[in-house]
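Apart from one protein chain that is not included, each protein chain of the complex appears where it belongs.
Chain naming follows the written order as A, B and C, and within any one chain the residues start at number 1.
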Amino acid sequence: MEPYRLLDPEGRLTGDLPDGLDADRLAGMMRLMLLGRRLDEKAIALQRRGKLGTYAPLSGQEAASVGSSFAMDTDVDRLVPQYREQLAMLHWGLPLGTYLLQRYGHPKGARLPEHGRLYPQQVALAAHAPHAVGLAWGMRLRGEPGAVICHFGDGASSEGDAHEAMNLAGVTDAPVIFVIQNNGWAISVPIASQTRGVIARRAEGVGIAGRRVDGNDVLAMYAATAEARRRAVEGGGATLIEAVTYRLGAHTTADDPTKYVDAAELEDARTRDPLVRFRTWMTAEGLWDDEREQAAIAWVDERIEEAVVEFDAAGPADPAAMFEHVFADEPPRLARQRAEYEAARELGS
Amino acid sequence: MEPYRLLDPEGRLTGDLPDGLDADRLAGMMRLMLLGRRLDEKAIALQRRGKLGTYAPLSGQEAASVGSSFAMDTDVDRLVPQYREQLAMLHWGLPLGTYLLQRYGHPKGARLPEHGRLYPQQVALAAHAPHAVGLAWGMRLRGEPGAVICHFGDGASSEGDAHEAMNLAGVTDAPVIFVIQNNGWAISVPIASQTRGVIARRAEGVGIAGRRVDGNDVLAMYAATAEARRRAVEGGGATLIEAVTYRLGAHTTADDPTKYVDAAELEDARTRDPLVRFRTWMTAEGLWDDEREQAAIAWVDERIEEAVVEFDAAGPADPAAMFEHVFADEPPRLARQRAEYEAARELGS
Amino acid sequence: MTTQSMIEAIRATLEDEMARDERVMVLGEDVGTQGGVFRATEGLKQRFGADRVVDTPVAEAGIIGASIGLATAGMVPVAELQFLGFAHQAFHQIGFQLGRFRYRTLGAFPLQVTIRAPYGGAVHAPELHSDAFEAMLANAPGLKIVAPSTAADARGLLTAAIRDPDPVIYLEPLRGYRLVRDDVPDGDHLTPIGAVRIARPGTDVTVLAWSFQVVNALEAAELAAEEGIDVEVVDIRSLVPLDEAGIAASVTRTGRCVVVEEAPRTAGFGAELVATVQELCFLDLEAPIVRLSGWDTPYPMPLLERDYVPDTARILDAVRRTAAY
Partner (left out) sequence: MTTQSMIEAIRATLEDEMARDERVMVLGEDVGTQGGVFRATEGLKQRFGADRVVDTPVAEAGIIGASIGLATAGMVPVAELQFLGFAHQAFHQIGFQLGRFRYRTLGAFPLQVTIRAPYGGAVHAPELHSDAFEAMLANAPGLKIVAPSTAADARGLLTAAIRDPDPVIYLEPLRGYRLVRDDVPDGDHLTPIGAVRIARPGTDVTVLAWSFQVVNALEAAELAAEEGIDVEVVDIRSLVPLDEAGIAASVTRTGRCVVVEEAPRTAGFGAELVATVQELCFLDLEAPIVRLSGWDTPYPMPLLERDYVPDTARILDAVRRTAAY
């Protein structure tokens, strides 16, 4: 099943430029993709210095994240992300400093934007897929505008939850878009061992729309997602988009991919770098140049620096946070445990 | 997706008679289908008299069960059944009396045939699907001949386990055949509320062979299953067969379908009775006649009578059975509980 | 006051809560047209429509997962699991998503979700339909768990559960559905979650039970009374949060305690009650706390379940032994 594509590997537009993308938005996409690439470097460095727990680099998947995110309307749409969707989360207004705190394991890292349209990052694979369906279904029932986008990986797509969610999306006409980031790997397991099937085809089995898209083509990802969103908000139901892409880095900073990734395969994948492809086209169109690249990089670096400053200023984690937000009201038994904790802590100090 | 069919609704053969079906085997299929129809009547009567717990009638699904079962080689193949597969279980050598005891809730009803090729009936929907995959995969690893057949329903196909199992069957080249009995209902929920998709299409999504078959056509079911089995034992991997059929009776004896089944729909379904269709063709071919029908019914009734005699002779359930077979050896704590039970029982009596 | 069976009380409560708050919706397998396999949702679809009373596909993780999403969209889902034994297909969603969203998001995503599930033995249903699995859920933080034993509490606790801002697992006794009938207060009746009910006051031995075992305990108490043993039956009602004070008050008075549950003994919720009582009442205890339970075996074939599930005779025996210690 040939993936849908608008930019060929050489960066030539092979179809119409999707609606809604003016020079500014295109530059915004470019900037967010650049931010992703540099964030990887910075975060890996921070992790090496013991400042982050583990970090899941996104390099290679910038186009799939950014294209699908830009096609949504963050003023009304909701994001239900897996890890590795830092770019989508930032696009939905998560402060980068908060994101870093979360990766550090700091309680303040759990704070989500006030607007409530961003779900927490999910640890359990595909467990958030039925949440996205319920959310979208509920928005339809409540007559709220917008749609839901939910990203997960090729590995997560093997989980039962993924199937249950997609089938439920079908029968409930939920305005939800599943973006499956088929990046070739689930940690060390290649897609060929993950499934013999075509992930996008699963849509037919559950009666939702399905599309296989070149995930390294930010314009195709944008167009496919925009089309899915249009269908969703018009009552046409859910869509599954399989973004065919490639994880250029490690699974996380705890992982050593040289143990299992074939060097030649990786080299080959690098020739399909989504950033390069988009930059080539942007440059050819006169929408991008060295100056803009430098400005964008400066902007990116500044944002990252600001975030690191915020991160450093967070102060130590407050242990009182441990007992908060279990229930709306603290039951007596938990209050007793809190007292036990405090007594033990006094003792320890 | 038009279901594959060999006998048209008027009982005319529209293709070649599948290999391996001589007059005797065809009569055997007819007999087992008749047995199913009459067993339903008898079991429902027994249940009304308090002799069975609940009973799940199979009427309407005789062709799907019998056709798929006869295409397998019970000398080497294994059956991993859901409930409502009493005919397949009997075909694999389960004594009918044991089956009735099982429905009565008698411990002796849990005894499976010595040969070990019949799995226990599964209570949790689709939970047996990954078992079937593991079994088939293990047979391949052990170099054992044969394949595995696993039946479940349209409702069960919505469970995560169904997806995980089918995808795993794909990547392990497991010689397994999933027969999904799409009988239009999951208790009171019609297939339109169960899924918007075409169940057979799920095969493409996980990379196994898929076939949509008229489940009321015993010859088509036989042919499709035989083809799937051939592929499985030749190393060609798994197949999903969606048997499109209809549940003519209640979900179980505890269910009142008049609350939710449209009378006209049911009437219409009755016109596609698999028994009638097969009998029509058999009669036209000179393979069946009134005499043979009478003989078959006599044989069926005799088997059922024998089973009821065996059932009545089982005696009361032995409470000692309750503590047996938890582990190979009884741990001390369980021994202590057994003693506690016996002391309490003495006291109670 | 209206005399109702538990199932009638449950049905009526669902109807009233749906009428009161249009965000309340019911979803699950067979809850719509059929009105539930036990008729708990009978007539609701006819009254409130297919958008608010939804027959879902057979996919428990999907049902609970979707309920989480629905709650974050502002709905108030009341999900039915056809039997508690099929909660396990959704165990990750119940224990580790539903129970944790408020915590994970520092309070930004509270989940006003109720899960109803029938369970409990001695109704001639096969394993998984009958097993008592309370402890597994009780060990998962962030979930409230209630289990009424009267029709009045069936109403009071269900009302409280639906209106509770946090997820509540509401366990319904299969055996009590039609057998238990009592007076249900009219109007808005809420039973506070987290408070025991003294089902029968007594002075000699405390029996701790919940769900249908309260009925057995009360029967055993009557028999014990004939022998001169005055049993106090404490209906736990709310497993989480647990009314430690209420439990301790009773055992401090009686000094003797029997705990009754239907689950296998090892790591059942009864163990938690024993541990709590021995902590809070150590010096008051005049006899070891006795645990009655199902055995550490899988749920047996239905013809043997009466030998598995604790009954009046076993409770009476334990009460006698404890009183005589």
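The rule is short, and it goes like this: a contact is a pair of C-beta atoms (placed from the backbone, for glycine too) under 8 Å apart; a residue touches a chain by one contact, two chains touch by 3 or more.
Here the structure is a predicted model, which is why all the values come from computation and not from measurement.
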Full-complex contact with the absent chain, from B:D40, B:E62 or B:D161: B:D161
Options C:G36, C:G95, C:G156 or C:G176, residue touching the unrepresented chain: C:G95
Selected from B:G105, B:G134, B:G155 or B:G184 as touching the chain missing from the view: B:G134
Touch list for chain C against the chain that is not drawn: 85-86, 88-89, 91-92, 95-96, 99-100, 103-104, 127-128, 133, 135-136, 138-142, 240, 242, 263-264, 266-272, 274-275, 278-279, 282, 285, 287-291, 296-298
For chain A, residues in touch with the removed chain: 53, 104-107, 109-110, 123-125, 127, 155-156, 158-161, 186-189, 193-195, 254-255, 259-260, 316-317, 319, 321-323, 326, 333-334, 337-338, 341, 344-345, 347-348
Touch list for chain B against the chain that is not drawn: 80, 107, 110-112, 116, 119-120, 124, 127, 129-139, 141-142, 144, 160-161, 164-165, 167-168, 171-172, 321, 324-328, 331-334, 336
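The rule is short, and it goes like this: only the chains that are shown with their structure count from here on.
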Chain whose Cα centroid lies at the greatest distance from that of chain B: A
Intercentroid distance (Cα basis), chain B paired with chain A, Å: 44
Where chain A and chain C are represented by their mean Cα positions, the distance between them in whole Å: 40
Residue list for chain B, restricted to those that touch at least two other chains: 158-161, 193-195
Multi-chain contact sites of chain C, meaning residues that touch two or more partners: 56-57, 59, 61-62
